[in-house]
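The other protein chains are all here in position, but one chain of the complex has been omitted.
The first chain written gets the first letter, and so on, giving A and B; residue counts start at 1 in each chain.
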Amino acid sequence: MTLLDIRDLKVAIGSVRALAGVDLTVARGEVVGLVGESGGGKSMIARSVVGLLPRGARATGQVLFGGRDVLTMDAAELAAHRGAGAAICFQNPRGALSPTRSVGRQLTDRLITHQGMDAAGAREAAVALFESVGIRSAARRFTAYPHELSGGQAQRVMISLATGCAPGLLIADEPTTGLDVTLTREILRRFRAAADDEDRGVLLISHDLASIARICDRLIVLNAGSVVEHGPTAGLLTAPAHPYTRALLAAVPDPNKPAAYRPLTGPEDSGASSAGSRPGDPGRAPAAPEAGDEVVRVEDAHVVYGSRFGAGGHHALRGVSLTVRAGETVGVVGESGSGKSTLARLMLGLITPARGTVTLVGQDPARLRGRKLRELRRRAQLVFQDPIGSLSPRRTVADAVAEPLRAAGMGAAERAGRVAAVLERMGLDGSYADRRPHELSGGQAQRVGIARALAGEPDLIVFDEPTSALDVTVQAQILKVIGEVTAERGRGSVFISHDLATVRGFCDRVVVLYLGRIVEEGPVEEVFARPRHPYTMALLAAAPTLTGPEETGRVHLTRDPDEAAPGGGCALAPRCPFAEDACRAEEQELRPLGGVRVACRRAGELPDLHGAER
Amino acid sequence: MADLTTAAETRAPRAAADRGFATTLIWAGSVLLGLVLLAVLAGPLLVRWGPEEIDAAAALAAPGGAHPLGTDVNGMDILSRVLHAGRLDLGVAVASVALAVVLGTLLGVVAGYRGGLVDDVLMRFLDVFQAFPAFILALAVAALLGGGAPELILVIALVNAPAYARLVRAEVRTVREMPFVEASRTSGSSGLGTLWRHVLPNSLTPVRVIAPLNCGWAMLTLAGLSFLGLGVTVPTAEWGAMISLGAADVVAGRWWTSVPPGLMLLVSVLGFSLLGEGLQERAGVRR
Partner (left out) sequence: MRIARFTARRLLQAVPVLLGVIVVTFVLVRVLPGDPIRTILGPNATEADAAAARARYGLDKPMGEQFLDYLGGLFTGDLGVSIQSGQAVLGEMAVRLGPTLELVVIAVTIATLLATVLGIWSARRAGRAGDHTLRVLALVGNSLPEFWLGLVLILVVYSWLGWVPAPSGRVDPDTNLSLITGADLLDAALTGNGPAFASAAGHLVLPVATMVIVIVAPLLRSVRASALEVLGSEAYQAAAAHGLPERTLLRGYLARAALVRLPALAALVFGFAMGSTVLVEYVFSWQGFGQWALRGLLFRDYPVVQASVVVIALCYTLIFLVADVVQAVLDPRVRI
């Protein structure tokens, strides 16, 4: 039975056309995926279904819900329709939960309003509902405020709020943004269950085709306010008709096959990286390293962020050792909180390790001061996660790119030439030089960021999740640019990501971080083909794939990362499906195993165990 | 066409409406200030009496005849005094705020960017000054320093500077942690270079917005001090002192000695307030 039937919906805000004639239907018991990039009008569709368009928005067409047009409902009808008819599960759950009301009260408000419960009954039902969406010790959480919850918990609460309205149609707006891969699967399963077990219609909105494709019955692809393609999931994935859909699909990285972001004509440098080590000579004045020279060496580094008030503090890195050579690209992978960004800043000499040493092109930044330190810093550059935020709002693009050159004391004329050249190389013509950050798109801003990193011709470039804030199709373009940059032989590159698939594209070696420790390290193809550490296996298993059913034999971690406080022994033990008592007793060191190094005492037997389960 | 205006709206369209109102406020404030400025600059040229000239024959004369706004108890022409006083009031207000901004920004940048011990010491020092309501502090310092325009400029600036210092410090501390500052450091820029090119320009927005509002407050403070006999004193023409002199007449129903200077004060301060509110609104929308 068709629940929602949108016919030729057009929405304009002022003179801006947000939706240009959209048709879509959702029936009870089915999950429909609505895919498109940000700014494509996805959220406008969700808002029009509950009659909450922004002020000044003009809508034409029909949004039929159970046969009645939402666009022509009066205030009373709308009040009855919102929540009970259709309920949105909002993007960014932390922001969408009222900060000054306990989450329990927020849920009982919905239960009392839409299910006619009394206060006591609502309380009981709320605790039960919290439990059903996977919130542990729900009774205790009842009085918690949103800021006391982790991102995953907040997302679960948000789902409970939306389902607590007992809606016919559940709309989820980017429900998994900002969650790591393991949680994403779990959350998406809940939506599938809402359709299968509770007979609701589900409309899943996402920019990320890969993450939602598997649970959707049908897919609708939106581009610039129009539906460009729709159809059953399997057919759309295997035979996309519209070029935009093909672009979206092409942009999805697949961890199961190596995608080459590197230029085909580029130098083949895996050989160079495994060539004999030539340690940097500490006495030598920094000169451009040749391929194979050590660019940065981190040895047994510990970083502790002291808390402002005395004791405690957050142990971000616990004994990490890593070497990057010129001509080599090293991938660093881990969930949020694993210490990736700390490692990046450590390699750049922006923070000083509490223990251990960092050697950057032969020098220890911790021992340098003033001009010498600044000179050394210039030889290592960072490309930031937030492209716009990393550009000063009041400075022009040319100004930003020229900064390392100005710091090096280069004259104005020469500087202008170099800036134009690197911008050109990033595909930005002269008209961009005088723009300010707010006039740039995310992708353009990131090109500027890379241009700035390149301008000073550094020996090391660290990319700190450079594409995670960008749309998928833009991501692919930026990754291509990065692929070209990392292919240059005279420089070492580090690529940090929470996403294993991207790393596979152009890294030579990969390092997997978990809670400030390296748990596995080795050549990228080896690690992907034969993951030894349970954490690596889980990361690989959780990576979204477009096709194929879920494989039951894959490794899943048992709990949310923020719920499993590591005790003694192996840090992963509380979440590891293979953990034994011995694991909880002893810390794990990195040990060579085959072509890689792994910090797991059971690493040798796991592939067999894993295979046997399958 | 269904126009779906509902109780809850997103920011974008409302921002447009607010920007319109903000512009109106800024215009209204500028026009008021322009009129006051024109009156106090050009007005005195057209008035027959000097601001301190005594018409002994006509003390407390009602408005009309030779004195369009009447005279005060000393026989001085109210219109002439009201217009001349504006130069002093506006001048002191703007000068004192400018001085406060410079002092406060300097302190705030040093405390916010350096952090650590310098910050702690500076802030504890400012705490002592901020343990008082501003007007009380101005009162005390003015009583100790004595009246006169330069002293009053200094008094009002000193009283205001800590607030600017705090404002700038807070902003600097936020901006200092932004990615573009880290980017500048990574580029190998020196601390001062980063401070000058990136931190400072991005930290001064609140100061720009607050300063006009603060000019209004400075005028009120100056007038208040003079009203209490701690600022400018008779025979110098100043609005607060004029209101003070006319206070005794009010109970007797003689309005012209105190109402005109009060109105001028109100219009000038309102000009600054409207301008400041408009700027604040616009900055808020943009942020």
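In the analysis below, a residue touches a chain if its C-beta (ideal position, glycine included) is under 8 Å from a C-beta of that chain, and two chains touch if they have at least 3 such contacts.
A quick note: this is a predicted structure, and the numbers were derived from the prediction, not measured.
For the chain left out of this panel, the touching residue among B:Gly147, B:Pro179, B:Pro212 or B:Gly240 is B:Gly240. For the chain missing from the display, the contacting residue among A:Arg101, A:Arg371 or A:Arg591 is A:Arg101, taking the whole complex into account.
Against the chain not shown here, chain A presents residues 47, 50, 52, 79-84, 87-88, 90, 92, 95-102, 105-106, 109-110, 113-114, 145, 147, 158, 161-162, 165. Although one chain is hidden here, its contacts on chain B can still be listed: residues 6-11, 14, 17-18, 21, 124-125, 127-128, 131-136, 139-140, 143-146, 216, 220, 223-224, 227-230, 240, 243-244, 246-247, 250-251, 253, 255, 258-259, 261-262, 265-266, 269-270, 272-274, 277, 284.
The rule we apply is simple: only the chains that are shown with their structure count from here on.
Centre-to-centre separation of chain A and chain B, using mean CA positions: 48 Å.
Put simply, chain B touches chain A in their complex at residues 1-6, 8-10, 12-14, 16, 178-190, 193, 197-198, 201-202.
Residues of chain A touching chain B in their complex: 13-14, 48, 51-60, 71-72, 78, 348, 350, 371, 374-375, 377-378, 380-382, 384-386, 389-395, 399-400, 403-404, 406-408, 449, 452, 456.
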